[in-house]
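This part shows chain A:
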Amino acid sequence: MFENFPILSVITFSPLIGILILAFINRENGKWLRIVGIATTFIPLILTGILYSQFNKASSASQFTEHFTWLQFPLNLDGLRVESLTLEFNYSLGVDGFSLPLLLLTAFIVSMAAFASVNIKTRWKTFYILFLLLEIGILGVFLAKDLLMFFIFFELTLVPMFFLIGIWGYQNKERAANRFLIYNGLGSAIMLIAFLIIITTAGLTQVGDTANYIYTGSIDTIMQNLNDPNSYANTNVENNPSHLSEAMQTTVFIMLLIAFGIKLPIFPFHTWMLRVHAEAPPAVVMIHSGILLKMGAYGLVRFGVLLFPDHALNWAFVLAVLGAINIIYGAINAFSQSDFKLILAYSSISHMGIILIGLAAFNDIGFQGLIIQLISHGLISALMFLLVGSFYERTQTTAIDKLGGLAKAVPFMSAALLFAGMALLGLPSLSGFVGELLAFMALFEKYPIVTLISTLGIILAAAYVLRGVMKITFGPLDEQLQQQVKQDARLIEVIPMVSLMAFIILLGVYPSIVTDITQATVVDFLEQILSNGG
Partner candidate 1 sequence: MEASLTSYLALGAFLFCIGLYGALTKKNAVIVLLCIELMLNAANINLVAFNKFSVSVTQDLTGQIFSLFNIAIAAAEAAVAVAILIALYRARATSNMYEINELKD
Partner candidate 2 sequence: MESMFTPYAWLIPILPLLAFVVLLVLGKTNKTFGISFSIAAIFASFVLSLLIFWERLADNASNYVWDGWNWLEIGSFQISLGFEINNLNAMMLVIVTVVSLLVHIYSVGYMHDDERKTTFFSYIALFTFSMLGLVIAENIVQLFIFWELVGVCSFLLVGFWYFKPEAKAAAKKAFIVTRVGDLGFFIAILLLFTYLPEPSLSFTYISQVFTTDLVNQIPDHIQFWIALLIFVGAIGKSGQFPLHTWLPDAMEGPTPISALIHAATMVAAGVYLVARTYDVFLAAPGALEAVAIIGAFTAIFAAIIGVTQNDIKRVLAYSTVSQLGYMMMALGFGTKLALAAAMFHLLTHAFFKALLFLGAGSVIHSLHEQDIQKMGGAGRYMKVTTITFAIGALALSGIFPLSGFWSKDAILVEALHYQVIFFLVGSLAALFTAFYMTRLFCLVFLGEHKGKHKPHESPISMTLPLVVLAVLAVVAGFVYTPFIPWLATWLTGEEVGDHLSWTVIFVSSGAALAGIILGWLFYGKKAISADKVAASIPWLYKLSFNKFYIDELYQVAVVKPLKVVSYLLDRFDEYVVDGAVRLTAGATVWLGGVASRLQNGQIQLYVLVTIFGFIIFVLALIGRRFW
């Protein structure tokens, strides 16, 4: 259907249409700004839906690829006795079984978050423009097939996020925005250095049989070169500046682990995201917790693990232990928080641990668990923060000590909160369980002790979720709250809540809907990892 149609570019840049229209709307015209802002997010949603219907599930290769050379810089280096050397930047997009689910998740969550942003009270125009810009960045990250493209899109998400947190956040928004930018900027810097090392070593490629050489950031070429024992990167001779030694590979792998570990976040790089969770407006946290954290996992798998499989395999135990630490540390910390948003933030840390557990297993079940956990946590945390936003709008607080008994005042929202809580603590038949089950099953064979310790997280999750959720909804309702909280969820809040709940149930009852798409790719990934790394 899309032989000559650049569907992926269209998806990625479709929010630009909205930005363009928004630019011509008066900044006071809140109603239309909102309508355009929300409506625009549906364009990528519908397009990704079509993409999903056209996607070939049986193939593990990148599909709908678009590729052309974007920039070329002629270079020359003394060490390489070559005729010409060019640094090449490619515009290269493609989608495979790993990125498609995340793409769908992105389009969906962004639409839901657009609904949630009706709670935004000021400067709608700027808000929606930044919001749509953010969407472009995220979509690009999941589609990029070139290291530099990936990096650019990755950075593109930072800037709008910074302003979205800093302008529309709560009390300490500026500090949170700063934290966010500094941490992520640091991560990006490390990532850039790692990428440049990769490009200038594994990226060196001969063009045909000529004496012309290029440095390329194309992921496919780099993977080929890394796996080819005769490539420049793997040839250890004198005067080969492109040789990527074992030690250097380890270094690059660790750099990528740190860069994406900050994003994920892996303990001890997590403190920035606590502040973002606590200070950013709910619509933005929905995207942040729902999708941006997943970019960390995506990058870690796509670059850290797939490019350096042998190192990843060597580090499997470390990954598993980091996962266990994340799970337990996040869960125990969540237990003592008094702000509901912080409970959720720590629970995110805990849930990201499950992703590491799934990854560390290095088998198909673990990988599928990882992907399902990514999707499922995206949906659940989006729902949670949507609810947090709605509750905050009514109560003006998220401190659980000040809340209680709201089930009487807002039964629908409370039921939804309970539902989200159940999903979060991994109730079977909801999506959270599937990822947990698969991840633990996968790792148990390999590292039983680590898995056993991690499974304690299941009990702890029940404890902190119920503590938070029941404090808010159960118990007697005090007078003041009763005065404050009158209206249950409005239609514009109900729509995203119900949609999110529907998908959480769907994924829990019929997880094959995701595993079908991913299976071929996962098998292929594992083949690459195990054959090149084993």
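Here is the rule we use: contacts are C-beta pairs under 8 Å (C-beta built on N, C-alpha and C of every residue); 3 or more make two chains touch, one makes a residue touch a chain; residues count from 1.
Here is how the candidates were picked: all candidates are chains of the complex that A comes from, given by their letters.
Owing to the predicted nature of the structure, the values given are computational and were not obtained by experimental measurement.
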Direct contact with chain A in this complex, candidates 1 or 2: 2
Residues of chain A defined as touching candidate 2 within the complex: 182, 267-268, 270-272, 329, 332-333, 335-337, 364-365, 368, 405, 407-408, 422, 427-429, 433-434, 437-438, 440-441, 444-445, 448, 451-452, 455-456, 458-459, 462-463, 466-467, 470, 473-477, 510-512, 515, 519, 523
